[in-house]
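So the structure is just underneath, and the comments pick up after that.
All protein chains but one are shown in place.
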Amino acid sequence: MQTPLMWVVTATLRLIWTVRAASSPQGAPALVLLLVVLSNFAVLGTTRLSTCIRALAFQGLLLGVLPLLLASSLSPHILALAVGTVVVKAIALPWFLRWAIREAAVRREVEPLVGFIASLLLGALAVGLAFAVAARLPLPEVRTELLVPVSLATVIIGFVVLITRRKAISQVVGYLILENGIYLFGLTQAESVPFLLELGVLLDVFVGVFIMGIVVFHINREFDSLDSARLTELTD
Amino acid sequence: MFANLARLAPPSSIVAIAVLLCFAPVMPGIAIKTKSVLAGRKGAPILQLYYDLWKLVRKGTVYSTTTTWVFQAGPVIVLASVVAALLFLPLDGRSAPAHFEGDLVAFAGLLALGRFALVLAGLDTGSSFEGMGASREVTVATFAEPALFLCLLALVLATGELTLSGMLGVPLANAWPRSAASLTLVGLSLFIILLAENSRVPVDDPATHLELTMIHEVIVLDHSGPDLALILYGSALKLTLFGALVVCLFAPRPSLTPAAAIASLLAGLVLVAVIIGIVESVMARLRLTRIPQLLVGAAALATLGIILLLR
Amino acid sequence: MRLLALCALPLVGALLAGILPNARTGRIALVRLALLVGIALGHWALVASLWVTPAPSIFGGWLEADALGLVVLTVTSTLFLATAIYTVGYLQRETPRGGSLFVSAMLVFLGATTVVSLSQHLAMLWVGMEATTLAVAPLIFHRHDRRSLEAVWKYLLISSVGIALALLGTFFLASAQPEGVGRPLLLPDLLAHAQALHPAWLRAAFLFLLVGFGTKMGLAPMHTWKPDTYGEAPSLVSGLMSGALTSCAFLGVARITEIVMAAGLGPFAQPVLIGFGLLSLAVAAIFVIGQSDVKRLLAYSSVEHMGLLVLGLGLGGVGAYGSMLHVLNNGLTKGWMFLVVGNVVLATGSSAAASNRGLVRTIPISGTLLVLGLFAVTGSPPFGLFLSEFTILRAAVAGGHVWIAATMLLFLAVIFVGMAALILEMALGSPAPGQRRVRESGWLVIGPIALAALVLLLGVYIPGPLNEILTRAAVALGGTAP
Partner (left out) sequence: MLGLGLGTILLAGIAAMVQSGSQNLPGRPLARGGSMLFRVLLGVGCTIGALPALRVLLGGATTDLQFGALSPTGPWVFGLDALSAVFLLLIFAVGVASGCYGFTYFASPAVHGEADSAQRSIEAEPSGVAGAHALVALLLVSLALLVVARAVIPFLIAWELMAMTSYFLIVFDVDKPEVRRAGLLYLVTTHAGTLLLFALFAAWGRGAADLSFASLAAVTLHPRMGDAVVLSLALGAFGLKAGLVPLHFWLPEAHAAAPSHVSALMSGVVIKMGIYGLLRVIALLGIVPAWWSWLVLGLGVISGVLGVVWALAQHDIKRLLAFHSVENIGIILVGVGIGGLGLAYHHPRIAMLGFAGALLHTFNHGLFKSLLFLGAGSVIHATGARDIERLGGLSRRMPRTAAAFLLGSVAIVGLPPLNGFVSEWMVYRGVLHIGLVTDISRIASLAGVALALIGGLALACFAKVVGILYLGSPRDPVALSAHESAPGMTWPLLGLAGACAGIGLLPVFVLPPILRAAAVVVGAAASDPSVTSTVAADVDGSAAMAITALALGVTVAMLIGWAVHRIMVGRRPSKTKAVRRRETWACGYSTPTARMQYSASSFAAPILAHFQPVTGIRTHQTTRVFETYAGDPVLDGFVRPLWRAWRDIANRARPMQRARLSTYVLYLVAALLTLLLYLLVDGWTT
C-alpha cells in the first residue's frame, strides 16, 4: 500500500516539472486554470452526480498542482501544501462523496431548480463577469493574470450550483467549488502571507468531516434521499 | 374670615334680599294673571301662591316607601342653593352681600347644586315618570349651562369686572353706551335662559296636566305638604332670581338711593313677569327635541354679543 | 501566560471529557460534570483576574486581551459558567446520547470563543470562528431526530458559506496590505499602518467580512438559519449561541470596523452597518408577530439585537459605547431567557405557546423569570438593555439621524407587542386543567437567577473599571464615551 502511493506522487511531481520546464513560465498555469474553468462547466452541465464528483476531484488535483507551477522555487512548504491539497481535495472529499451517494443510492440530479443549459449559460455569464471585474481590479502582482478572474468565476459558479441544485450532495459540491475559488484567490497571497492556503484546506477538512461524515449520512438515513428540498419542516 | 364677610355685606343689600324673599311668590302669579287676562279670563288671584304655600305648610306629608333621606333633603337644598345664589346680586344697585373674584362661577354652581338635588329627589321615588322628568331636566340644563356662561362671559368682557356685584353696577352703566348692541343680544339670550331654567313656555308648560309632556312638574310629582311648599317657593324664588339678573342687566341703577333701587327692581321684576305671561300666551311649547336648539340659539346670540365685544 | 491558560484550559478539559468512558449515569457522569463546572469556574476566575491586572500579549502579539476582546470574553465566560451549572441539572433530567461528546463539545466551544476574543491575528480569529461553528454542530444535533438534523444541516451550510466569504474577505484584507508594511494580518500593525492600506481591497474586505461574520451573527437577510437552529437546539445551546457565539461574530465585525475606521473609511462603512441594523430590526419586527414558539421568538429577538449592535457601531459616537454595552447586556439576557425556556421545555416537553399556559403558576420561579425576562429583553428600565438601547438611540439623535431614531423606536415598539403577546400569554394564561406544579431543581434556576441579577445590576450601575474598558473599546471603534 505504501510504495505504490509514493510511486504515484513522485511520478506526478516528475511529470509536472517536465511540463513546467518544457512550457513557457506563463503557459502551464494558464493551461491549468483553463482546465479548472472547464471542470466547473462540467459540474454545471452534467446530470450525473458521479460526473460532478469526478470533475470536482479533477479540479482538486489541478488546485494541488497549481502552487507547484506558480512557486518560484520548490520549497518544502509549497510541496507540503500541494500534497495536502491533493490528498484532501482530490482524494478524501471525492471519496466521501462517492461513499455518500452509494449510501443514499442517488445517481443523478433530477430536475434542478434551473435547467442545465440555463445554468451553463449562467456559468458563462459568471466567467464573463469575473473577467470584467478582474480587469478593473488593482491586482497584486502574480504569476498569471488569469488567476484572479478564474478564482472569481469559480466562486460565482460555486454559488450558482449552491442555489440552483436540489440534492444535498450537489449543494455540497457547489460549496466545495466555492471553496476552490477562494483557494485560488488565496494563491495570489501564497508568498506574502503564510498559512492562508492551509486555512482554505483546513476549511475543506472541516466541511468534509462534518457535512459528509455526519450529516449527509443521517440525512440519507432519516429522509431516505438526499433531497434537501425535503428539509423544509422547520417553518414559522 | 367672617369679619371679612361682614365687611362685604352692607345692610341695604340684606334688606333687598329680604324684600325679594317676600316678593318672590308674586312673580308666577303675575305671569298667570297676564296670561289669563290676555286669554280673556279672570284668572287666579295674583297672590294665589301665598295661599297655596300656607296651606301646604300646614298639611301633612306622604313619603313613598322607596324614598330615602335624599328625597327629603332635595327641597331643602333647592331652596338653600337659590337663596345662596341670591347673595351674589347687587339688588340694591350698589353691591351684593357676598362677592369675590369669579363668584359668577359660584352663582351657576349653586343653581346646578339645586338642580342636582331636585333630580336625585325625583329619581329617589323610582317612578318612571319622575325619572323621565329628571332626564329632561338635566337635558335642558346641559344646554342651558354653556349659554349662561356665555352671557356672564359677555358681561365680564363688557365691564372688565370678575364679580357679579362689581359688574352689574357702575361698570355696566358705563358699558351700555359703548356696547349697547351686544348687551342687548346678551339680555335676550339671558331671557331665553330664564324661560328654560324656570321651565316656562316654550320650554315647558307649568299649566299642563299631562305628565308625559311635563318637565319640572313631573319631577316633583311625589312631593307633598311642606316639601312641595319648599319646592314651589324655591322655583318662584329662582324665577325672581333670574328676573332680577335680567333687570340688573338692562337697568343698572348705581345712582339711585338703595330704597329707590329696590323699588325700581321690583317694578322691573313685575315687567319681566308680565313679559313672561305675554310670551306664554302668544307661544306654544316646543317639542322636547327642539329645546336644545332653542338654547343653542340663545348661546349663539350671546356669542354674537361676545364677538361684537372682542372686535 | 494566563492568556495561554485561558485558551488551553477548555481544550484540555475537552480532551479529558472525551477520553472518559462514555457512561450516561453514575460516578463517571458526575466526574464529567464536575470537570465541566470546574473548568468553567477556572476560566471565569482567569477572566476576572484579567480585569484586576491586565496580562501581557503573547506569541508576538497574536494573543492579547484588548478592550473589545475582554468585553466579549467576559460575556462568554460568565454565560458559560451559568450554562455549565445549568447543564448539571439538564443532563440529570435529559439522558443524552454520549454525554461525553456533549460536554467536550461545550468545552471546545468555550476554547474556540476564547481564541476568537483574544486573537489579534485575523486569520487566527477566523480559525477560531470556524472552530465555534464546528463545536456547536454536535450540540445542535444533540437530539438526533430529523428536525434537529434539518436544523443542523441548514445551520452548517449557511454558516459555512458565511465562513467561506469571511475567508475570502481575509484574503482581500491580506492583499490590501502592501508588501513589508507591518506584519501581515496582525491587528496592531494593520491599525498602525491603516492609512497605507489599499482602500479598494480594504473596502472589499470589509464587505466580505461583514457578510461572512454577519451570517454567523444572524444579521438579516443572512439570519435565516437562526429561528430553525435556536428552535431545535437544546435551549442551553441556543443560549450559548445567541449569547456567546453571536458576540464573537460581532467581535469579528467590530475588528474590521476598527481597521476601516482607522483607515478613515468611516463614511463608506457606516451606511452599510446602519442599513444592516435597520433591516434586521425590520425583519424582527415583521416576524415576531404571530409567532407560536417561544424559542423561535427569541431567535428573532436575537436578530433584533444583532441589528442594534451594528446600528450602534454604524452610528458611531456614543453609539459604539452603546454597542459594546449592548454586547454585554444582550449576551447575559439571552442566556437568562434561553435557560428559563429550557426549564419550560423540561417541565412541559415543548416550547410551543399552545402547550404552555400559566407558567407562573406551574413553575413559579422560571415563570416569573420569564416574565421579567420579557421586560429585560425588550429594553425596559431598569434592566441593562435599556441603558444600552437608550445610548444607541442617543447616538442616533446626536448624529442628527432623526429618521433612523424614529424607525428604530417604531420597530422596537412593534417587537415589544409581538413578544409580549406570546410570552405573557404563556406565563399568565390559565394552565391546562390537571396541570400540576412542577418542582424546579436548584441547578436549573441558579444560573438564570444569577444572570438576571447581573442584567438588573448593569441597568442601574456601571462600575468604574467596566466603564473605562467600554470607553477604550468605543474609542478603538472610533466612538466616544457618553
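To keep things simple, chains are lettered A, B and C as they appear, and every chain counts its residues starting from 1.
In the analysis below, a residue touches a chain if its C-beta (ideal position, glycine included) is under 8 Å from a C-beta of that chain, and two chains touch if they have at least 3 such contacts.
Quick caveat, the model's predicted, so the values are computed rather than measured.
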item	value
Displayed partners of the chain not shown (whole complex)	A, B, C
Touching residue (missing chain; options C:4, C:34, C:48 or C:413)	C:413
Chain not shown: contacting residue from C:126, C:171 or C:386	C:386
Absent-chain contact - pick from B:17, B:157, B:251 or B:294	B:157
Sites on subunit A contacted by the missing partner chain, in the whole complex	113, 136, 138, 159, 162-166, 171, 228-229, 231-232, 235-236
For subunit C, the residues touching the chain missing from this view	153-154, 157-158, 161-162, 165, 199-200, 203-204, 207-208, 210-211, 215, 221-222, 224-225, 227, 268, 271-272, 286-287, 289-290, 321, 358, 361, 375, 378, 380-382, 386-387, 389-391, 393-394, 396-398, 405-406, 409, 412-414, 416-417, 420-421, 424-425, 428-430, 459-462, 467, 470, 481-482
Where the missing chain touches subunit B, by residue	1-2, 4-5, 8, 57-68, 70, 72-73, 75-77, 79-81, 83-84, 87, 98-106, 108-110, 112-113, 115-116, 119-120, 122-132, 134-136, 138-139, 141-146, 148-150, 153, 156-157, 160, 162, 211, 221-222, 225-227, 230, 288-289, 292, 299, 306, 310
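Keep in mind that, in the parts below, only the chains that are shown with their structure count from here on.
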item	value
Mutual neighbours - chains that touch subunit A and subunit B alike	none
Reference subunit C; chain at largest CA-centroid distance	B
Most central chain, judged by mean C-alpha position against the global CA mean	C
Where subunit A and subunit B are represented by their mean Cα positions, the distance between them in whole Å	103
Approximate Å spacing (C-alpha centroids) for the pair subunit B, subunit C	78
Distance between the centres, which are taken as Cα means, of subunit C and subunit A, whole angstrom	33
Touching residues on subunit A, where the partner in the complex is subunit C	137-138, 140, 155, 162, 168, 171, 175, 178-179, 182, 185-186, 188-189, 192-196, 199-200, 202-203, 206-207, 210-211, 214-215, 218-219, 222-223, 228, 231-234, 236
Sites on subunit C touched by subunit A in the complex	123, 126-127, 130, 134, 137-138, 141, 144-147, 149-154, 156-157, 160-161, 163-164, 167-168, 170-171, 174-175, 177, 179, 184-185, 198, 200-201, 227-228, 231-232, 287, 290-292, 296
